[in-house]
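I have a structure here, written as structure tokens, and I will follow up with some questions on it.
A single protein chain has been omitted; all remaining protein chains appear in their positions.
Chain lettering (A, B and C) follows the sequence in which the chains are written, and residue indices restart at 1 in each chain.
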Amino acid sequence: MAAESHTPGDGIELGQTQYGKSEIHLVHIDRATPRHRIRDVTVTTTLRGHFTDSYVTGDQAGQLPTDSQKNTVFGYARRFGIGALEDFGLRLARHFVSDIDSNTAARVQIAEDAWQRIDVGGSGHDHSFVRGGAGVRTASVAVDGTGDAERVAVVAGIRDLVVLKSTASEYQGYLKDPYTTLPETTDRILATSLVAQWRYADDAVRAGTVDWDGAYQAVCATLLSTFATLYSKALQHTLWHMGRAVLDEQPDVTAIHLSAPNKHHFLVDLEPFGLDNPGEVFYAADRPYGMIEAMVQRSGAADAGAPSLDWPELDR
Amino acid sequence: MAAESHTPGDGIELGQTQYGKSEIHLVHIDRATPRHRIRDVTVTTTLRGHFTDSYVTGDQAGQLPTDSQKNTVFGYARRFGIGALEDFGLRLARHFVSDIDSNTAARVQIAEDAWQRIDVGGSGHDHSFVRGGAGVRTASVAVDGTGDAERVAVVAGIRDLVVLKSTASEYQGYLKDPYTTLPETTDRILATSLVAQWRYADDAVRAGTVDWDGAYQAVCATLLSTFATLYSKALQHTLWHMGRAVLDEQPDVTAIHLSAPNKHHFLVDLEPFGLDNPGEVFYAADRPYGMIEAMVQRSGAADAGAPSLDWPELDR
Amino acid sequence: MAAESHTPGDGIELGQTQYGKSEIHLVHIDRATPRHRIRDVTVTTTLRGHFTDSYVTGDQAGQLPTDSQKNTVFGYARRFGIGALEDFGLRLARHFVSDIDSNTAARVQIAEDAWQRIDVGGSGHDHSFVRGGAGVRTASVAVDGTGDAERVAVVAGIRDLVVLKSTASEYQGYLKDPYTTLPETTDRILATSLVAQWRYADDAVRAGTVDWDGAYQAVCATLLSTFATLYSKALQHTLWHMGRAVLDEQPDVTAIHLSAPNKHHFLVDLEPFGLDNPGEVFYAADRPYGMIEAMVQRSGAADAGAPSLDWPELDR
Partner (left out) sequence: MAAESHTPGDGIELGQTQYGKSEIHLVHIDRATPRHRIRDVTVTTTLRGHFTDSYVTGDQAGQLPTDSQKNTVFGYARRFGIGALEDFGLRLARHFVSDIDSNTAARVQIAEDAWQRIDVGGSGHDHSFVRGGAGVRTASVAVDGTGDAERVAVVAGIRDLVVLKSTASEYQGYLKDPYTTLPETTDRILATSLVAQWRYADDAVRAGTVDWDGAYQAVCATLLSTFATLYSKALQHTLWHMGRAVLDEQPDVTAIHLSAPNKHHFLVDLEPFGLDNPGEVFYAADRPYGMIEAMVQRSGAADAGAPSLDWPELDR
């Protein structure tokens, strides 16, 4: 990480700083027709820039209040609508970097809660909605610099995607050490609450050629169907195949990061009560849980958009 | 509430007591065919009875450990499957009262997380699932006494049913006092996270004639469509009509209780930025929130099953 | 519960209703001297009354908006300060019932987060604070009627009081059924996150003779020291003795309700690794957990203030 370092003079300096407004919960109603459309997004803005004075002397002249950032999000929602999360993020991030001199970079993170039309007599209602759906769509956009020097990175994602396989999952042949007591199994429940984040190739982002919503739907479908159909030798094994299936099908995606808690389901021992338990009754544990993480990326991904996902462009 | 009162001798007595095991998280896989079925329930058991010694002298001879209650839940899931939540609750509650002498009453509360089959190539997968759906189904069953003296009550419900109307909702004509500054409105967002609980007539419960799953689906559909189609003069107004629509359509339901936080969506003032805001951009607030509650019941409901929902039969 | 029942005409009626504003988070700074005092309270107001029209026809003329209730809480904090939680609650509840005709009863629930002065050079700072302390103080005040017909009830409490004994706790001699596998133990960890609520005698409340803050401190000290010093035969046993110690020492308290999740700490089996475990290493489980509840009350408590804690006066 290239720190913004400043030496006030005695061997102690300010390293990397950033600030912004977190969790601006905005609901947008598109009333262009009587058939309203609703978007429910929670937006976090983060700025980097020339902020030393703000910290060291307390002079705030270069720093845009987080309250103004919040206002900007609301104002932009009115001026431009929400559209694809990635576009909304790009517009905001570019504004913060281009229009406020003291900012050198900006990141905009967005999560969207899904609403469905309430079914009335077989068809969706015009202006009444119920929350639902699997997982929460996310997007994170980072912009550094302006004009020709602009670097930009777009990472789309989904979180809280809770999935479970009731069979076709084993866990055996693992390394045993003196602390290993886990019995091997050829049939277990595999369950996780997936967080997936994938990065689009910088060239495609700059060219504006990515179909954000279409790609999002396609990636989610691939993640789900791969999870469903792969015979799993371990959660690690499943993650790799989910990731590479996405890369196989999405040429604009350079890398995908998967983070998956292993939500353990333990077969209950019913023998003391004279009962067998052929893979039927499980206790779903909360903690502790395994946590498996992997990046799956194109070889030479750095040329098309670095696989790093946090302020991605800045970390190249 | 008729307290179980015992006087150890000096003017201080034990009043009502109860104990049990909370939040037993059980996943059941029905493997009768390769097309597995999954049920994901969280069960809480609560017992009442002759427990004075357990408290006053510390003699536990009459008290079944909560660990045994947990085991019973797992064992019954294996022996009988889950079935309708209401049946699973009845079976467990009757067991605790009938088979353990020191218990006089038992309540079993169940919440069910919904899973959907993962779509693969247009059809649902046999053994891979994704969590989703609107709201969490609940059931609470209370049993007091055995045999002819048995009293039983069944309360079904749904919670976390988050609904929103983007128009056709007003709030005006309310009482103004010196602390009233709220402007009246003829068009606002109305949103809530509904908790609904409805009680079935005792006679129907005893006769075993209620179609638990069918009634649940029908009640939820009625709640949603009434919310959607009613022009709302207030959240109170909406709740009444939701409740009475359920009673109109479900002869076995004697009463329904609705608890509805008013999830405020405030229109953002964009004028300082030279923008209007014709019902388009809202800030979704967390706290404080209004909380509106109502019981809607049949006249003379006490004859068919008291409208009270907490240990209902015991409170008559 | 005496329901407010109204029959709109076809066998379906409105039962008990209530509404209010929940979780008004208010911080009050007393700047009377440079040594500021801080109070951090979260207030919930709930009203009962003649609200049928509000629900059935949607006419809101009799209903004070929850927004006005919120404003009242803020205004009263300015006009009268916070003072003892019980006094703040009484003042608000009486206002809602006396000054707003359509209300017949009001309940005000308050929770207080504790702050300590930051220690600087050995003494507490004048205007800088750190949050801390064990448990959250609560108060619930209900008022029904006005003038001579006024009934009033005050319930004080503490929640999130997490306590643990590392020995002097057994669990044995309990009832065994076919589902019992729990081994008996003469030495275990006993831990809970206590919720205690105690009611003051109505006469003392009306006479205004209770030292709210002093009584609160004394009750908490009694609860803690009883938990600490009693050899526990079960959590039930401990609760009874905690409750009766409070009644022994606090003549103004008519009843105390204790609700205690049994936070299980399981001794880890280290034998597979060639290690013993003499009561030293425990796994702290989250779910499921036992839940033990008891009311401890004076004989004939109903004459001095009913032991019921929810809208207590109304339930007599």
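Note that contacts are C-beta pairs under 8 Å (C-beta built on N, C-alpha and C of every residue); 3 or more make two chains touch, one makes a residue touch a chain.
Not measured: the values here are computed from a predicted model.
The chain not shown here touches chain C at positions 24-31, 36, 38, 40, 71, 74-75, 77-79, 115-116, 118-121, 125, 127-134, 161-168, 189, 221, 224-225, 227-229, 265, 268, 270, 272-273, 275-286. The set of chain B residues touching the chain not shown comprises 178-179, 181, 272-273, 286-287. Listed here are the chain A residues that touch the chain not shown: 1, 3, 5, 7, 11-25, 44, 46, 51, 54-72, 75, 99-100, 102, 171-177, 179-182, 232-234, 236-237, 239-240, 244, 247-248, 255, 261-262, 287-299, 301, 307-308, 315.
The working rule: only the chains that are shown with their structure count from here on.
The chain with its Cα centre farthest from the Cα centre of chain B is A. Counting every residue number used by either copy at the chain A-chain B contact, over half are found in both chains.
Taking each chain's centre as the mean of its C-alpha atoms, chain A lies 40 Å from chain C. In whole angstrom, the spacing between the mean C-alpha positions of chain A and chain B is 33.
Shared contact sites, meaning residues of chain A that touch two or more other chains, fall at 272-273, 286.
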